[in-house]
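The other protein chains are all here in position, but one chain of the complex has been omitted.
On to subunit A.
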Amino acid sequence: MGIELRMPALSPTMEEGTLAKWLVKEGDEVKSGDILAEIETDKATMEFEAVDEGIVGKILVAEGTEGVKVGTVIAVIGGDGEVTPSSAPVLTEVQAAPPAIAIERPVAAPRAADPAVPAGTNMKMSTVREALRDAMAEEMRRDGRVFVMGEEVADYQGAYKVTQGLLEEFGPKRVIDTPITEYGFAGIGAGAAMGGLRPVVEFMTFNFAMQAIDHIINSAAKTNYMSGGQMRCPVVFRGPNGAASRVGAQHSQNYGPWYANVPGLVVIAPYDASDAKGLLKAAIRSDDPVVFLENELVYGRSFELPELDDHVLPIGKARIMREGSDVTIVSYSIGVGLALEAADALAAEGIEAEVIDLRTLRPLDKETILASLAKTNRLVVAEEGWPQCSIASEITAICMEDGFDHLDAPVLRVCNEDVPLPYAANLEKAAVIDAARIVVAVKRVCHR
């Protein structure tokens, strides 16, 4: 019984090649590993090895033949009786034509609203910093798999004091100071999550996470998909993001759009204390990898926080911070404060702005944005970050694709200037968004 030798594919893109030279002739005995022929691809000359043993029977394609299609039978080897004949179909038979039908995408379930705060719940004032700390502490009490690691998170109590007191309560096994080695500890965090733990990995700032972005994206975000849903990576990467104050270009960047680009990640960027706490708790409980973007300038601000035993908020749901009927301002993180400030100024001039805090950047709550647009017919996005390929760009595209009929004016973006952030106080101020710029943009879309 003979085995057909077919023209092999020798690279991911090869479709045909030249049979440059036969190194065996009819009647030769060959064994596994012997070089049978040399084949020229578009890139190189490759050796074609025997896989089975036997006598070379007929050579069907002469040496020097060009343009031999992959899968063409080039020779036959007579088997020794024990060899299973190759029954493999050739490439052309395997590859079906691309489907003419459109693939039906799964329809997203309606997003959960925030749980109602029971009447009579005491509201206390809390800084965002305390809210984040309390979220971690509560989740660590609840689940022994949760631990915190990062630079200066333990002994030093956190570079920005977000992890204050955690070492004292949970000890060095669960609150771990790392060396300054972002790539390494992001990988260790992702690996520990694959091993079944629930790591909270703090980056001193997200600027330094660029050293670790390979593990955030290639290791954490893609694993569940690449493993067919078998291997999860429930890690939280958190830390301050965006411009701080007078620290220059390398320490001042908003990475929201970078991470929000990546399927497989959940990206959260809260503004106030209640959302910071409720969403960080949700992030730690999530089975998915989460990038949790905080803002240094907001850490010290105080907000009302409901005193609940378990304050957990839904991921993927935007929040209407202020209702209005004339125009919608969409923002997230520190931009929300500026948008609210702008809305107050606009109200004094008779323009009622609705302010939406996205809270989660991936998955993005399109429905809330489009519902608001349908009501106000005008929309401005305010984002503390660069304009090109931004969250603002994405929301503008969503409004064009799904809200075009509701638009009475073009969507405008209010973003930072398109330059690395300068150090000089006046230049820095000129580069970063503020409420006044949002007011100007809103007036433009309102034709005022």
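Descriptive notes on the structure:
Throughout what follows, contacts are C-beta pairs under 8 Å (C-beta built on N, C-alpha and C of every residue); 3 or more make two chains touch, one makes a residue touch a chain; residues count from 1.
In this text, contacts and distances are computed from a predicted model.
One subunit of the complex is not drawn; among "MxaK protein", "Pyruvate dehydrogenase E1 component subunit alpha", "Sugar ABC transporter permease" or "V-type ATP synthase subunit D", its UniProt record names it "Pyruvate dehydrogenase E1 component subunit alpha".
Only one of A:2, A:363 or A:387 touches the chain withheld from this view, namely A:363.
Of the listed residues A:164, A:218 or A:261, the one in contact with the hidden chain in the full complex is A:218. Residue A:178 is the one among A:127, A:178, A:372 or A:396 that touches the chain missing from this view. Of the candidate positions A:194, A:210, A:297 or A:347, contact with the hidden chain is made by A:194. In the full complex, subunit A touches the hidden chain at residues 6, 8-12, 14, 32-33, 35, 41, 43-49, 51, 70-71, 82-84, 86-91, 94-96, 99, 103-106, 108-109, 111, 147, 173, 178-179, 181, 183-197, 199, 214-215, 218-219, 223-232, 234, 263-264, 266, 286-288, 314-317, 360, 363.
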